[in-house]
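These notes are about the structure you will find just below.
All protein chains of the complex are present and in place, except for one that has been dropped.
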Amino acid sequence: MFRRAMADPRPEVGITIDGAAVRAREGDTVAAALLASGRDVRRRTAVSGAARLPFCMMGVCFDCLVSIDGVGNRQGCLIAVREGMRVEVQRGARQVGR
Amino acid sequence: MRRDYDVAVIGGGLLGSAIAWGLGRLDARVCVLDEGDIARRASRANFALVWVQGKGLGFPAYADWTVEGAGRWPELAEALRYQTGLDLCYERPGGFHMALSEREMEARAAVASRMAAQGAAAGIELLGRDELRRLMPQIGPDVVGASYCPMDGHVNSLRTFRAFHEGMRGLGVDYRAEAPVEAIEARPGGGFELRTPAGEMGAARVVLAAGNANERLARQVGLHAPMLPTRGQIIVTERTGRFLDHLVMTIRQTDEGSIMIGDSKEEVLEDAETTLRVGAVIADRARRIFPALARLNVVRTWSGIRVMTRDGFPIYDESTSHPGAFVACCHSGVTLAAQHAFVLAPMILAGRLDARAAPFSARRFADAPATLAA
Partner (left out) sequence: MSPPHESYDVVVVGAGPAGIAAATVAAEGGARTLLLDENPGPGGQVWRAIDSTPLRDEALLGADYWAGRREVERLRASPAEVIHRATVWSLDRHLEIAVSVGGGSAVLQARRVILATGAMERPFPIPGWTLPGVMTAGAAQGLLKGSGLVPDVPTVLAGQGPLLWLLAAQILRAGGRIERILETTPRLTAAALRHAPGFVLSPYFRKGLALMREVRGSVPVVRVTALEALGADRLEAVRYEAGGRHEEFAAGLLLLHQGVVPEVNLAMAAGVRHGWDEAQLCWRPETDADGQTSVPGIAIAGDGAGIGGAGAATLAGRIAGHAALTALGRDTDAAALAAARRGLRRALRGRAFLDRLYRPPDRFRIPAGDTIVCRCEEVRARDVLRAVEIGAAGPNQAKAYLRAGMGPCQGRLCGLTVTELIARARGRTPQQIGHYRLRPPVKPITLEELANLPADDEARAAVVR
């Protein structure tokens, strides 16, 4: 859906999305890295199972909820990527303890 | 346009709605006079338990009334589902009251034995830590044990509230928001005139179901409703997958998946404020009971003012100085909803509270006036 506009001078950061290795850039938010990954990163809502992607990218809509390093329902648009970060797209409600 | 009703119910919370819906089913012409959008509305703030355990300690008639009310919940849920299509998600998984210290466990044991001694129908079992763990492996190391009552259940109380309001509309009950009753006057020759900012209403009978405001209204019609409200705070988490099959008095998982955690009993009566310190204690106890909840996100907190009579037990009464004026006050608008709809409403329409309501007369208070009939 999105591509990097130009040669990006920022250092690469390696993360995994649903177990697959993805190269993001230092300074990317998790939500930006997901949208730039070219992967299907649609989450499913806890209410009806409807498909969603990030909507506002500024911390208000909570449509970017994602599991990061084993903790569910994090706001992907407010959290910067870190080397080795494990990101999982959530399908339905978060489970207690994860 | 002025209208006259058979019954005017003052208050559109769970208690008033249950009575009005019950009256509507009996083809009475009913209006419900309610406050506006911002109101101290316990029905929007409650914890949604259909709770039997320990209720009526020192008041056996209340214990029996509660057991009967809980027992009729399936019938109520079915009637509302049939009429409105709304699933109230009534369940009776049994309820635990957790103890986080030996002292708390002793308090549980005392309640259990006193209830048994007064011959309560709802038995309370005491479970030690190991027994409890077999039923609920999620408990944390600080849990010493629990009391348990198989009759405890819960429901979706907001959907119940909505179902009563949908149901009232379907039955032709006139629900009027933004019409708080300012004054009730007896008409010569019987019946009442009710003054509200939305105009005047006439009714042959009037039911006070205005929560803590009943205290003020009761005086106008020779009734007595001494109230002693307290504040409670509730914390609710995001929706999660199924975690709790059972019910804990202060922790429940809703049908939608949220975990609700309550509750406090504070003497402050400002319902627009929650306090961080009380929230911290509630949250800390919840995580000691179920450590896995620690990392869930809290999405909302709120506080509500409990409708509580001075001795904590319900008041149902009628006036001799103002025939046709009734009062209903109770803390357990959810637990007792079926009693109010199926038992109390017909008595009101008949114009006479019968023997089942008699034990709940406010005559039990030393300062009761001489105008109480029940």
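Every chain is named by a letter (A and B) in the order it is written, and numbering of its residues begins at 1.
In this text, a residue touches a chain if its C-beta (ideal position, glycine included) is under 8 Å from a C-beta of that chain, and two chains touch if they have at least 3 such contacts.
Because the structure is a prediction, the values reported are computed rather than measured.
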Among B:Arg114, B:Arg133, B:Arg285 or B:Arg356, single out the residue that touches the unshown chain. B:Arg285
Which chain A residues would touch the chain omitted from the figure, given the whole complex? 1-6, 8-10, 25-29, 32-33, 35-36, 42, 45, 47-48, 50-63, 65, 73, 77-80
Residue ranges of chain B at the interface with the undisplayed chain: 12, 34, 36-38, 41, 43-44, 99-100, 104, 107, 158, 161-162, 165-166, 168-169, 175, 177-178, 235, 237-238, 249-250, 256, 261-266, 272-287, 293-303
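Here is the rule we use: only the chains that are shown with their structure count from here on.
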Could you give the separation in Å between the centres of chain A and chain B, each centre being the mean of its C-alpha atoms? 44
State the interface residues of chain A toward chain B in the complex, per the touch definition above. 46-47, 71, 73, 92-97
Which chain B residues qualify as touching chain A in the complex? 238-241, 243, 256-257, 259, 292-293, 295-297
